[in-house]
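Excluded from the complex is one protein chain; the other protein chains are retained at their positions.
Coming up: chain A.
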C-alpha cells in the first residue's frame, strides 16, 4: 500500500518518485555495497543504480530495476546525486532490521532535484517516519570500460561454493591472487599471509561450476582489503560470475534473489594491484 507523500509546492513534480512495499528489497542490496560512507545514486526509467567507490581502484554497483518497485517514475532522462549511504541505510532500517514474518516497512522515496534533499516516507504498523537526507553534487565515477567483447576469462559459480572461502580469507595477506586457466588449476584463489600461503582450487567439472569459459591462463592480484567488502554481496547471492579482461581488471557480478523471488544484481569492479613485478608471479 503506497504511502501518499505530499506533492511539492508550486505544482512541480518530483524528479524521482518511487514506492516500495518492502523497504528491505532496497536496504539489503545497499548493504551489499556499503563499504564507504558516500554513494552516488543514478536513476533512469529502467531503475536505480547506487555506486560506491574506494581508492580509485574499486567500484561496486547495486542495481534495483524499476520492476522491483510498485511505482517508479523519473521525470528527466536521468537523475543523479551523491548521498551519505550510512545515513540512508539508517533511515531505511529505522524500524529495525529483523524480518518478522508478515511485517514489512513500506517506503516512498521522493527527490525534487538538484540541491534538494532526498525525502523518505517509511511506514510500519501505523507508525510513520519521515526522513530528509541532504544530497551533494555527484562526483565523477570511474569507468572500467568492461564490456563482454573484452572479456578474456569468465566463470559462473554457485555462491555457496565461494562463501566460506571469502569469509575465511587470510586477511594478513595483502593480496588475493586469482588464477583462471583452461588448464589446471582452472580456478585458484591464493593468499600469502603471515602463516604462509593458502591455495583454494575449483576444478572445472565441479558441481558448483555453472559455466567455464577460460581462454587464456591469467594470474592477477588484487588488494584484499578492497575485495573483502564483496563478501556481503556474495552472502546474499545465489550465483556469481567472475570475469577478467586483458589488463587483469576484475568484474564480479552477483545475482541476488530478494524475499519475493525477484532478481537483482550487484557488481564489483577491481583494478589489479600494480605493486608486483612479472618475476613475482
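Going forward, contacts are C-beta pairs under 8 Å (C-beta built on N, C-alpha and C of every residue); 3 or more make two chains touch, one makes a residue touch a chain; residues count from 1.
Definition applied: contacts and distances are computed from a predicted model.
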item: Chain not present in the shown complex, as UniProt names it (candidates "Checkpoint protein HUS1", "DNA primase large subunit", "BHLH domain-containing protein" or "Mediator of RNA polymerase II transcription subunit 31"); value: "Checkpoint protein HUS1"
item: Omitted-chain contact residue, chosen from A:128, A:142, A:195 or A:211; value: A:128
item: Omitted-chain contact residue, chosen from A:66, A:87, A:165 or A:255; value: A:87
item: Residue of A:95, A:116 or A:146 in touch with the missing chain, whole complex considered; value: A:95
item: For chain A, the residues touching the chain missing from this view; value: 84, 86-87, 90-91, 93-96, 124-134
